[in-house]
Structure formats: C-alpha cells, structure tokens
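See below for the structure under consideration.
With one protein chain removed, the remaining protein chains of the complex are shown where they sit.
Per-chain numbering from 1; labels A and B assigned in written order.
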Amino acid sequence: MQTPSGLVTLLTDFGLGDPFVGVMKGVLLGTDQRLRIIDLSHGIKPGGISEGAFWLECSYRYFPAGTVHCAVVDPGVGSARKAVAVAAEHHFFVGPDNGLLAEVTLHAPHVEVREINLGKHGLLGASNTFHGRDIFAVVAGRLAAGQLTFADVGALVHLDVPSPIPGVVTEADGFVGNVLTVDRFGNVITSLRASEVLPAQGAGFHVAIAGKRYRSVRTYADAEPGELVALVGSFGAVELAVRDGSACDRLQPVPGASVKLFPS
Amino acid sequence: MQTPSGLVTLLTDFGLGDPFVGVMKGVLLGTDQRLRIIDLSHGIKPGGISEGAFWLECSYRYFPAGTVHCAVVDPGVGSARKAVAVAAEHHFFVGPDNGLLAEVTLHAPHVEVREINLGKHGLLGASNTFHGRDIFAVVAGRLAAGQLTFADVGALVHLDVPSPIPGVVTEADGFVGNVLTVDRFGNVITSLRASEVLPAQGAGFHVAIAGKRYRSVRTYADAEPGELVALVGSFGAVELAVRDGSACDRLQPVPGASVKLFPS
Partner (left out) sequence: MQTPSGLVTLLTDFGLGDPFVGVMKGVLLGTDQRLRIIDLSHGIKPGGISEGAFWLECSYRYFPAGTVHCAVVDPGVGSARKAVAVAAEHHFFVGPDNGLLAEVTLHAPHVEVREINLGKHGLLGASNTFHGRDIFAVVAGRLAAGQLTFADVGALVHLDVPSPIPGVVTEADGFVGNVLTVDRFGNVITSLRASEVLPAQGAGFHVAIAGKRYRSVRTYADAEPGELVALVGSFGAVELAVRDGSACDRLQPVPGASVKLFPS
C-alpha cells in the first residue's frame, strides 16, 4: 500500500469566514509541524453532501499519490454515523460515513474502508459538534505523518451510506442525469460524465433541460456571445454555460433537476 | 520563555477578495522563506474587534506552543494606538492595542505585553493605512523566525484598551451575557462560556433571548427538525441553533443583544 506523503487536503462546508478551518489546521500541525496542508474547497454549501462527494471524486486525482484527503460535510455530527478512512487509487480519505466518500469508492477499482476506532485512538472525548477538529483532523494528521498505518485505523468495514448522486439512466435516444451544482462562473454542472455518455472525446451532442435543447461546443470561446451552450467541462462532466454570462442566471435550475443528453 | 516555532497564524478583517492577506504573507516570507503560515480567519467583519478578540482567544490553543498569532482588525490604523506583542500560555500575539488581544490576556494566568519599538526596528516609514503589512507582519515574521527575541520587541507595557466583550452578569436565577457573532451555519454564538456558567459538563439549561426560552440539547442531531435549541458549541460557548436551519434567520439578533441562561 502507498505510503502517505505528508500532504493533507481539506474539503468542508465550513466556509472561510469563521476560524473552523484554521483550527483544524492547528490540530493537523499539532500532530506534525512538517505536514503540508492544501485547501481543496470550503465552499460546499452547508450540508451539501452530494456536491462535496462530486468535487472530491473529480479533484483528488490531481494530487500526488499518498495524499490524505480530509473531507467534512457532516450535518449528522454527534449522531451514530460512523467515522471512516478509505484507501483508494494510492490516495487516502478521512471523513464521516454519510455518502461524502462514496463517489470516490464507486469509481475506484480497489478500495479499503476502515472504521476509525475512537477508543483505541483516544478520541472518545471528542466534542459533539466539531468532529472535523476533534476526530478527522487528528486521524488525517497522524496518517499523513506516518504515525499511524492505514491498517491501524480500525476494523475493515463497508460504507453504510451509498453515493448521494443518483445514477445516470440510459434511454433509447440518450442519457438522463441531474443538475449537481453551479460553479463560480455560473456554469451548471451535471452528473453526466463524458466518459460514460459520449462515444468519443470531442463528439457533438445536445442537452435538454427545462424543455429546451442546447447544442454543444468545444470551449466557451466557440459559443456566440450570450449563447447558452452545453460542453464537457474541465473535470469531464457535461455542463451548461453562457459565454460571458451565467447559465445559472438564465436557467435557475434546482439541484437535482433532470437533464437529458442526446448524442448527435 | 517558549521559543517561537516558525509557525504564524493570521486573523484579520481583510477578507480574501483583495490581495491584502497575500501581500502580508509575502512580507512574512521575506523575513524567512521557511516560515509556515496558516489562515485563522479573514472573515471578521470590517472593524469587528469584539468578534476578532473572541475567535482569537478560543482558537489559538489548538495550535502548537510557540506559534506566533498575527491579528489585525485595526480601524484606528494611522492614529496613536500602540502596536504591541503579547506572550501568553506559550503562544505569541502581534497586533494593535485596541482590544483585539485583550480577551487572550484576560483568560491567561501569565501574560507579558511589550510595545513594538518602531524606531528600533526600522518601522517608522510604515504606511498610514496598512500596518498589517508594514509593521505587524514584519515583527511577527522576525519573531517566528527567531531573528528577534520577545524581550527585543520593546518595553514592557500594559494594554491600554480593555476587552471589547462585556463580562457576564450573575443574577439570582441565572447568568446574563450577549450575542457575539453568528457562524456560517447560522448558529448564534454568545459570550456565555459553559465553563463559567454551568455546574458540570453536560448539565442541562434553558436560554432566553428576545422574550422566549429554549431548551438545551447535547448536539444538533438531538434537536427536532426545525427546532430552535441552545447548546454548548465546540469552543465552549453557549450558542443557539436550528437543526437543518439557521438560528440567525429565526432570531435575527443584533450583536450585543442580551441573552440569559437558566441552569436546569
């Protein structure tokens, strides 16, 4: 198994306004001051498990093998949900078993999941409301620093909670997915992965949402100014975009709204 | 006295939209490129000294001993207020003497405060509007890098400005405190510290705010969906919360609003 490299990423719904993320970093550095810590995102909407699961799955592979990804979107903190660590594709993941880590395991061929043994690791005194600081940062830090092997984390288990992202439905004339999230530029990102719904890289298609169809382009600059188009975004997901504008403002989609792709 | 460890935290009201924080980090690394810098928070509301003082006091202890905390919420920049450094509880603090560091000194048994000797340290040419960059980052960096001992900072002084957070008032049937701030999740955080107002960890209580009383729970998940409850938050302060919702939206409290706790 891969050796952790001393690099930790953080993905949370904590925002950066309060010092919650800063304090998690203090705890991480308390395990070993040489750890390097990178923010993946703290802008997941509060309680947005499916959004967090999506971004984690499509982001982690851009980090070096051996990175420990500590992910905390945890509306059930203090309830009975498990705390787990996952090893997959030469990366490690630490977080709650509530679906947040499920997208990673779904798309990786070899996965090991272990329940964090709170008693063994002296973590039974954790607060009831901030496991990111009191459990997940401690375990992620010790794992990244090599103070704890993955096998030491706890017993092998299966994730209790499956992926929060509904699967793609294949129909006679196309594929039906869902709106997952909207990015900073107003691009509407869907659960349709190009690798699963397009016959080849660069293949053309149309996307229907809210009763209207839109053509695909290769990049934003290929759209007419103000045109609403579909394209394959930089993480391989089909998205809707407006050149020099916001597809979100135009479509005002609700998360989970249905989206259908028609191959050209 | 503790030796600085090369770790610096930053807490400001600068936000992250402009490059003010980035430039402070450039100056810090200009003193020693090996310094490690962690953002505690830059989301303190502009000029929010009491909010900054609260978060600083309840956050710093999660960092390793020897950390230098550089705190800049400084609406009086360019006026006659002192620039100071504080040593307390094996940590160091650098910032303006305007109340921002007072909460730390109030709750620590042994405290040393020194006025930054601007002339001695070549800092008389500082800008009139950005002492975070021109004074505090320089002193914090030199201190953290071991280029400057704490005694070298300047003469021993007392803080001029006391804590901006009003004390808790003890009444016959309970304790009266204030609303301090609201976090990302809409939780309303008060100046009532569990360690000062509750007889034991886990003891039940009620909280009255704006003429209504709310029961306490142990964690968010113990509340009914949509119920407004009180609980002891992860930093030991009494707060008001709504499960899967926002206590701020429901209560719309003004900062400083009165809050009373009744032990059960």
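Throughout what follows, a contact is a pair of C-beta atoms (placed from the backbone, for glycine too) under 8 Å apart; a residue touches a chain by one contact, two chains touch by 3 or more.
Quick caveat: nothing in here was measured; it's all calculated off a predicted structure.
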Of A:A80, A:A221 or A:V254, the residue in touch with the unshown chain: A:A221
Of B:G26, B:G146 or B:G167, the residue in touch with the unshown chain: B:G26
Interface with the unshown chain - residue positions in chain A: 5-7, 9, 11, 16, 36, 38-43, 55, 59, 62-64, 67, 183-185, 218-222, 231, 233-234, 244
Chain B residues that touch the omitted chain in the full complex: 13-23, 25-27, 29-30, 33, 37, 46-47, 75-79, 127-130, 133-134
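What we mean here is this: only the chains that are shown with their structure count from here on.
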Intercentroid distance (Cα basis), chain B paired with chain A, Å: 31
